[in-house]
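Notes follow the structure.
With one protein chain removed, the remaining protein chains of the complex are shown where they sit.
Up next, subunit A:
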Amino acid sequence: MNDKMDEQVIFTTNTSGTIASVHSFEQINLRQCSTQSRNSCVQVGNKYLFIAQAQKALINVYNLSGSFKRESVEQRLPLPEILKCLEVVENNGVQYDRIQGVNHNLPDFNLPYLLLGSTESGKLYIWELNSGILLNVKPMAHYQSITKIKSILNGKYIITSGNDSRVIIWQTVDLVSASNDDPKPLCILHDHTLPVTDFQVSSSQGKFLSCTDTKLFTVSQDATIRCYDLSLIGSKKKQKANENDVSIGKTPVLLATFTTPYSIKSIVLDPADRACYIGTAEGCFSLNLFYKLKGNAIVNLLQSAGVNTVQKGRVFSLVQRNSLTGGENEDLDALYAMGQLVCENVLNSNVSCLEISMDGTLLLIGDTEGKVSIAEIYSKQIIRTIQTLTTSQDSVGEVTNLLTNPYRLERGNLLLEGESKGKQASNNNGHNFMKIPNLQRVIFDGKNKGHLHDIWYQIGEPEAETDPNLALPLNDFNAYLEQVKTQESIFSHIGKVSSNVKVIDNKIDATSSLDSNAAKDEEITELKTNIEALTHAYKELRDMHEKLYEEHQQMLDKQ
């Protein structure tokens, strides 16, 4: 009905931060925001935005949620070092109480489980946000600066990429486990030869890493895109007799490699993995992963290679369509035969960041001049360009982060949203309600069992009334009526047989407890009950009489 949606675009440049939306012209500037490296900004739930600041050991926390949206910094989290990339591991799924089968509302104080940050030197910090405890620091996680951190499969695994041209997959539990001082990665991919600048994982991921067909795309300055199948069960298995019999493969399978003429800065996937878009200094290109050949033939470029394979996947080189003279289908086939794929040029600009809209039709392209262009992929037309609102003459620098997420417009339906507003208002204005605990600088000693390890935590209100007796008739009138019936059966059973006796009983007890005029009261109640009985009998008689009289009247009428 009146539910309106829009997509929020959050982007930061070297010296600014902006929140805008794709379909409307609303735009605000985040104050005191400066970023240096890419992926230094992470959205936390629907509420917070964490941005690691340039040249300062500081994370600025901004509040994004609904009516409490502020341009100013909500909280500053001091850090032990300057951080480059940030990522959080959300604590999803706890709102469903599995034991009782009840849903809980999200509480006001709702933080993700982990905050991961990386430094210039490739160090990986892991904080527990609910307590601020520094759970672990992994020095030299990468040998050079980490370029992106991403948690996948509901936070079970974490992928990092680095300037040391490696991509590493970690198991989250290894990184936080108290018994594990020096966590080892699950596997390291070192197919790239130059710094890995960006990677993307399919948006739809299975339940288990072992059996998903989730794809990992990595791009690098060495001008290649590599696509891996994260399904480990199909990969090469190292059989070790001692290893407790249960084992699956270790490394993802490289499915395909795409080479391009330019070094690649960023990549974004279609939400349904139908295409990928890459950003280079020479522009943005799109490649359909279900590649169309002559006629109706279509190639699935990422066809899984199967089990127990040791092959390295196929190699394709990408050619820009514009450079072709003919551009006919015949050529496509011939080129494909030579391992060449034709890709489309969406936009000519020096791309730094890419993002895609939720329907997969709009591409958001952040460039090195600090602009974000929204382009329609099909027509390759720029629909809109968003720029930081600034009066200064200086350049705002390149776009360092680009995030989109859909949101509901609050003003959509005021009448029905009243409840939530009331709720927020009742909680100390919702704002400044509870600070995020400060991030600690000393590694927590998990082995010290005496430590209480306090975490700040709030559990949400259960969604439904757990006690069915107190359920509102509004919610389920039939259930309520059913309850009325059961109760009535008890009453009516008594009522017919001995309702009078019951009243006497009451009075007797009452009088005995009062301990005065007992006899009199008893007499009175007896009389009263007599009267009641008589009036009842009289009523019945009268009813009977009336009925008979009516019948009589009818008889008369008929005659």
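Here is the rule we go by: a contact is a pair of C-beta atoms (placed from the backbone, for glycine too) under 8 Å apart; a residue touches a chain by one contact, two chains touch by 3 or more; residues count from 1.
By our rule, contacts and distances are computed from a predicted model.
For the chain that is left out, the UniProt protein name among "Ubiquinone biosynthesis O-methyltransferase, mitochondrial", "Mediator of RNA polymerase II transcription subunit 18", "N(6)-L-threonylcarbamoyladenine synthase" or "Pre-rRNA-processing protein RIX1" is "Pre-rRNA-processing protein RIX1".
Residue-wise, the contact with the chain that is not shown comes from A:299, picked out of A:28, A:57 or A:299.
Screening A:4, A:56 or A:156 against the full complex identifies A:156 as the residue touching the chain left out.
Residue A:99 is the one among A:99, A:519 or A:556 that touches the chain missing from this view.
Although one chain is hidden here, its contacts on subunit A can still be listed: residues 89-94, 97-99, 104, 107, 109, 113-114, 128, 130, 135, 154-157, 171-174, 176-179, 186, 207-211, 232-234, 237, 244-248, 293, 295-300, 303-312, 314-315, 333-334, 336-340, 419, 422-423, 426-427, 434, 446, 448-462, 467, 469-470, 472-474, 477, 480-481, 484-485, 487-488, 490-495, 499, 502-503, 505-506, 508-510, 513.
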